[in-house]
Every structure is written in structure tokens, then in C-alpha cells.
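Got a structure for you, questions after.
One protein chain is absent from this view; the other protein chains keep their places.
Moving on, here comes subunit A:
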Amino acid sequence: MADLDSVLAYTANLMSDIDKKLMIVLKDGRTLIGFLRSVDQFANLVLQDTIERIHVGKQYGDIPRGLFVIRGDNVAILGEMDDKKDLTQLQKVSIEDILDAQREQLQRRDEETKLRNQAMLERGLQPHGDVGSEDTL
């Protein structure tokens, strides 16, 4: 069973997190929270009872998403949720409210990018094709 042993050696890191409630940050900046049911050596994941948590400033909202298989290359961070570190500094709001807040935030960012690109063009500089938000990798 040398093969199995070597595979386990690579994934030993995540095997200990199985069946725990984890927070996954994806490369595109999205945050998912769910129970880790399976992993492999590429950090492909299976998440059960997943929610997507959206943060805007000090507010957050949860959207129920269900069962996920996540391809490993989209994963940035897996965090073990610690209930002792409480969320009292943050305020939970409804799905509609957080989506509205997120839309506003995106609009603001878009306008900022537009202004920056315009300012760069006026100074004879080529704006970066896609700076993107800082959440993405």
C-alpha cells in the first residue's frame, strides 16, 4: 500500500480537518462556509451544507448554497472556524440587504477604476488591463 501511504502523506495536512466546519476563501475572493467531507492531494474539496458569506464593511450576510465540489486550483485558504473568536464586531443582515450593499460597493469600485484609468490616459499612461479588486488572486 505504498501508493496509499504516499497519497496520505501529501494530504495529511487536510485529513485532520475532515468533518469540521471550515471557511474556504476562493481565488475570486468569495467566502464559503461548510462541512468538509472529502479532500485529495490537489485540495479538491467536497463541502456539505455550504453557505456563501458576503462581507461589506462591518456587515455580513449568508446565502444558503448546499453541496459543493470545488476544484483545487480555485482554493486560496481553508480556515478552521473558531467559535470563541466571536463575530460581535460584525452585524448580520438579510440576504437582500447584503446583496444591495455588495452591488453598491462594486459600483463604487467600478467608478474608482474608471476615474483612475481616465487620469492615467490623460497623463499619457496606459491603464492596466484588469487591475481587478484586491480580493482576487
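Please note the rule applied: a residue touches a chain if its C-beta (ideal position, glycine included) is under 8 Å from a C-beta of that chain, and two chains touch if they have at least 3 such contacts; residues count from 1.
In the analysis below, contacts and distances are computed from a predicted model.
Asker: If you look up the hidden chain in UniProt, what protein name do you find among "Putative rRNA maturation factor", "U6 snRNA-associated Sm-like protein LSm2", "F-box protein cpr30" or "Rho-related GTP-binding protein RhoH"?
Answerer: The chain we cannot see is, by its UniProt record, "U6 snRNA-associated Sm-like protein LSm2".
Asker: Could you tell me which of A:77, A:95 or A:115 touches the chain that is not displayed?
Answerer: A:77
Asker: List the subunit A residues touching the unshown chain?
Answerer: Residue positions of subunit A that touch the missing chain: 9-10, 12-14, 17, 23, 25, 27, 29, 31, 43, 53, 55, 57-58, 60, 72-73, 75-87, 89-90, 134-137.
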